[in-house]
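Take a look at the structure below.
A single protein chain has been omitted; all remaining protein chains appear in their positions.
Chain lettering (A and B) follows the sequence in which the chains are written, and residue indices restart at 1 in each chain.
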Amino acid sequence: MNSIVNIVIQGVLLGALYALFAMGQSLMYGVMRLTNIAHGDFIVLMVFILFALTNQGHVPLWAAIPLLLLIAFGAGYAMQHALLDRVSGRDPLPSLVVTFGLSVVIQNVLQEVFSADPRALATNGFESMSLSLPGGIAIGLLPLLTLAVTLAATLALQWLFGCTSLGRAFRATSDDREIVQLIGVLPRRTFALATSIAFVLIALAGALYSMRTAVSPSDGPGLLLYAFEAVVIGGMGSFWGTFAGGVVLGMAQQFGFFFDPGWGIWFGHLLFLAVLAVRPQGIFPKTA
Amino acid sequence: MPAILETRALTAFYGDFQAIFGVNITVEKGEVIALIGSNGAGKSTFLKTVAGLLRAPARQVLYQGEPIGGMPAARIVSKGIALVPEGRRLFTSLSVEENLLVGGYCSRPGRWNLQTVYELFPVLKERRRDPATTLSGGQQQMVAIGRALMSNPDLLMCDELSLGLAPVIVREIYAALEQIVADGLSAILVEQDVQLARRVSSRFYCLQEGRVSLSGVSVDADDEAITRAYFGVAS
Partner (left out) sequence: MSIDFTNMTMHERDFEVRRATRLSRMTVPVLVIAVLVIASVPWWAGRDNLRDFTQIAAYLIVAMMWNLLAGYGGMVSIGQQAYFGIGGYAMLVLANYFGLSPFVAVPIGGVIAVLIAIPVSRLAFRLEGGYFAIGTWVIAEVFRLTVANASWLGGGSGTSLTALEGVPRSLRESLTLWMALAIVTAMIALLYVFLRSKRGLALSAMRDDAVAAHSQGVDVKRARLLVYLVSAGGTALAGGLYFVANLRISPDAAFSVNWTAYAIFMVMVGGLGTLEGPIIGTVIFFFLNKFLSDSGTWYLIGLGALAILITLLFPKGIWGYVSQRFDLHVFHTGRRVVYVKTRTTGC
């Protein structure tokens, strides 16, 4: 019984990280209908920028992370304006090919600059601190922090989209790019802003990920698949759905790991296929 | 005192296809102008060009004396021109109230806000939380008008308000329109229904194949002359 509780808890904590991976993608797809194949690679890119800041730049961690978020915001804005805006539109092919190309380029540039070795972020032992619960269950502080950050991000996004003027502008722009200009919204700038926010989420996810695991330049595609599965399992169109999807995915993987170390990711994929077969709209699809 | 809107030899293109060939239209402050003509005459194209959705050379469109041709639509809204587009074009994922609120994205001072729009169209207040697309055609038209009003324009442009609506609803909408222009708002109304257009406007222009074929004072206009100008049949 204990092990089931442990699996669930570890699953939720792992899933929170996946949900954080997925938030940025959910946002970009929701506002711009853009599928970014390089999504996972951008997470890895942010990780290596963080490495560069802390190792080569000797910036202490507590300053490096906010700096990273700032860099991410700017990078997102630039990426949208320079590249992605030219391929967002009704036809999915150009954006898929361009972001696929980006994925290849990013992976190989990182490998060229940093070598293919996996490396983790040094956190002076924070990554191994844990809370002890009755029944012999240990909850890592880092996963707990990740859960808190993901919850906060989900709440913030939900609030942004549902209750603010900017959020309404996002939704209106995704509905009708032409007419939204008639109310004073500049679609290009709105998209760039959305991408900036998505990149900040990507940077957050990367930072937390690198504290927990050693990261290598080729990790990107795997992360993309987790993010994508979380969105589909949870249901497209809602941030809480994405959160739920991530958590469920995390739990499925933990069940898999429990039976056999080689089965964890495979279980997650199977769950994804099952959802696709039985309830393709996801667990919490957006109504209307 | 310059006219609120003046177009000088306005031309407009869709890619290589020319839709408007040198149109001169003037709207004085406080006037309601009707723009009539058959399908494809260029009426919607004209409104879109003034609104900034289509580009025109700078000096061909003057707003309160200032050249605004070629300016992006989002900036033109902040100057005080609002367009109620043809076919309503409400935002499908937003509720009625959100559609209105987003109309006020570009906030300008003036009498129109959420409360005054609800006073004008009480039925919208009842259904404010509903998705905008679940409303009837007439109600959606009210939302579209309200959305345009929320930016407190000085010039309101309406493209085919009566399209697809039952006559009784059309009467309701135009009655509301009279209230809207009552305190001096200038307006251009595009309408296929000639009689309706003449009733609500002080002057009119008739477009035919991208050119002005007739213009005049609405009450004085000769029916036969209008018909000829509408269809482009020589006398």
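Quick note on the criterion: contacts are C-beta pairs under 8 Å (C-beta built on N, C-alpha and C of every residue); 3 or more make two chains touch, one makes a residue touch a chain.
For clarity, every value in this text was computed on a predicted model and none was experimentally measured.
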Per the touch definition above, residue among A:Ile9, A:Ala78 or A:Val109 touching the missing chain: A:Val109
Residues in subunit A touching the chain absent from view: 29, 33-35, 37, 83, 86-87, 92-98, 100-105, 107-109, 111-112, 221, 224-225, 228-229, 232, 236, 262-263, 265-266, 269-270, 272-273, 276-277, 280
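In this section, only the chains that are shown with their structure count from here on.
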CA centroid of subunit A to CA centroid of subunit B, Å: 44
Sites on subunit B touched by subunit A in the complex: 51-53, 72-74, 77-78, 82-83, 85, 89, 91-94, 98, 101-106, 131, 147-148, 150-151
Complex interface listing, subunit A residues touching subunit B: 165, 168-169, 171-172, 174-176, 178-186, 288
